[in-house]
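Missing here is one protein chain; the remaining ones are kept as they sit in the complex.
Chains here go by letter, A and B, matching the order in which they are written, and residues are numbered from 1 within each.
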Amino acid sequence: MARARSRTRRETVVETRNLSMRFGGVTANDDVNFRLEAGELRCLIGPNGAGKSTFFKCLTGQLKPTEGVVTIRGVDMTGADPHQVAQLGVGVKTQVPNVFDGLSVRENIWLAARRAHGAERAERLTAETLERVRLGDIRARAVGALAHGQRQWVELGMVMAAEPWLVLLDEPAAGMTDEETVFTAELIREINRTASLIVVEHDMNFIRAIAGRVTVFHRGAILMEGPMDEVSADPTVRDVYLGHKH
Amino acid sequence: MGAETGAGRLWPLGALAVAFMALAPQVLQLFTIINLTTAIALALLGLSLGLIWGYGGILCFGQTVFFGLGAYAYAVAAQNFGDTSTAVLVAIAVGAAFAALLGYFMFFGRVSDVYLGAITLTVTLVFFSLIRRTSGPEYKIGDALLGGFNGTSAPPLTLPWDSAAILFPNQLFYVAMSALTLSYFGCVWLTRSRFGRVCAAVRENETRAELLGYDARLYKLGLFTIGGGLAGLAGVLMANGVGRVTPDLFGLPYAAQAIIWVIVGGRGTLIGPILGAFGIFYLNSWLGSQQLVNLNVVLGLVLIVFVLLLPQGLAPTAMDLAARAMRGRGRARRRRRPRRALAAEPAE
């Protein structure tokens, strides 16, 4: 438990208190109290409809929670717009690849880099990022014409190019081949060297590959939290989630 | 971003504009020159719509509202001040300010697509109805009677330093052509600037732009305002070309035509809407002299055919063909870019 003690001294970068989200009569999130510390890589798991994505969208500003508070590095961001969250230095990748289809790969990345940085620095960051996500060869192609995996990497590249200190990823490996998944896991570990991460994910093997701490969602609330091995050994979790694995 | 993209191709275009400006008054008859000024005014209106629609994805069905307001603002200000230079500035400011107001109202209410089209179309028709009604002597702004259905006269431009020196039609043509050329290059510069690239990003995917930290509403508002100012300037040229401003400037026919110029010329280009406006303008006058077919039949068919068969418009299609011809000569310098990318990058 030495790790846990050292963690308590770290800064809290994301916190939600009593966060609830209701759509009409449906409760998607129910009283979620969540904390993420600096440098952490946290995976959110849970069966479909467990409320992971809703929770994720409340963090990014895409949804306004019905009740409760979201703070990012101590700043109250409840009900803030997505661009305000992003301007704090938060990088977001959504579930469906969210890219600028009509623009080139290079320009997609450049737009991310240029938001926070001056022209020269943005150029340099763009070039670096293109290498890191291995898209340098197709930098001039329109993103709309790329394969699914490449589009996902463009989006990851956009997240990286902005040099965020907090990164939120919703199913970054969805629809990828095994080989592509391995590279994506590599990229995520690389991002984690400079940023805290929250990753929504289905794929157990992928979670093991990026080796994070896990928060299990069930029926809109947090069921349990802990290291992957501990969580996957828990009988309740097995029952609600692993038992009904897709 | 775009300084590397086709900057070389801009110089011939500029040279062409200057040559045309120098030669046209020598070669063409006075009547044609006067007509040409009107065509240039419409081309500038087309450019303003091409900018906000093609580069911002803002589907404005009532770009004519800024056009009409600009024209009226010019006429009213010129009649009141006597000084036309101030009147020009007033016209641009009125167009831009009203666009900013309307844009704030729409974008900050997250109104988009069809709904935006409905609102803008309605606004221009509201002005059409309102101004038609201003025929009585009580409807005057300062010394200027609005004149209702018949409109009001637009004093011709004068030299900025001498308000007695009224410009001749030839000089008016120079002014119009310079305004169009400068506006065009200004727009090209704008679409290649950081601001312009972010606008294109917002057009492509508003959510993503916001997630990167760009406030999409502000960028749309900025672009829409610039478009409004340009349309206001177009209104000034129109007022000078025709010599009168009438409520028709706000009407459905011009609103529809502006859309057609952009569709025919090509969404996502800046030269396309200009050429589209010229083309339709001369098609219009040719049909008027022939009495062969009704203009509306032709315009309607053109719009339908382009939407169905050539949604890219002429300019991107032509550039595509030219690019293909280049490769056909065995000079495969670069891999062919998919068409969407061609349309999206500042290709002029």
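Keep this in mind: a contact is a pair of C-beta atoms (placed from the backbone, for glycine too) under 8 Å apart; a residue touches a chain by one contact, two chains touch by 3 or more.
Quick note on the criterion: contacts and distances are computed from a predicted model.
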Tell me the UniProt name of the left-out chain, picking from "Rod shape-determining protein MreD", "Peptidase M16", "Amino acid/amide ABC transporter membrane protein 1, HAAT family" or "ArsR family transcriptional regulator". "Amino acid/amide ABC transporter membrane protein 1, HAAT family"
Omitted chain - touching chains that are shown: B
The one of B:A87, B:I263, B:A277 or B:A315 in touch with the missing chain is B:I263
Considering the whole complex, which of B:R9, B:R110 or B:R327 touches the chain not shown? B:R110
Chain B residues that touch the omitted chain in the full complex: 59, 105-106, 109-115, 117-119, 121-123, 125-126, 129-130, 132-133, 252, 256, 259-260, 263, 293-304, 307-308, 311
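Quick note on the criterion: only the chains that are shown with their structure count from here on.
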How many angstrom lie between the CA centroids of chain A and chain B, rounded to a whole number? 43
Which residues of chain A touch chain B in their complex? 60, 62, 81-83, 86-87, 92, 94, 98-104, 107, 110-112, 114-116, 119, 140-142, 144-145, 158, 162
Under the stated contact criterion, what part of chain B meets chain A in this complex? 1, 194, 197-198, 200-201, 203-205, 207-216, 334-335, 337-338, 340-341, 343-345
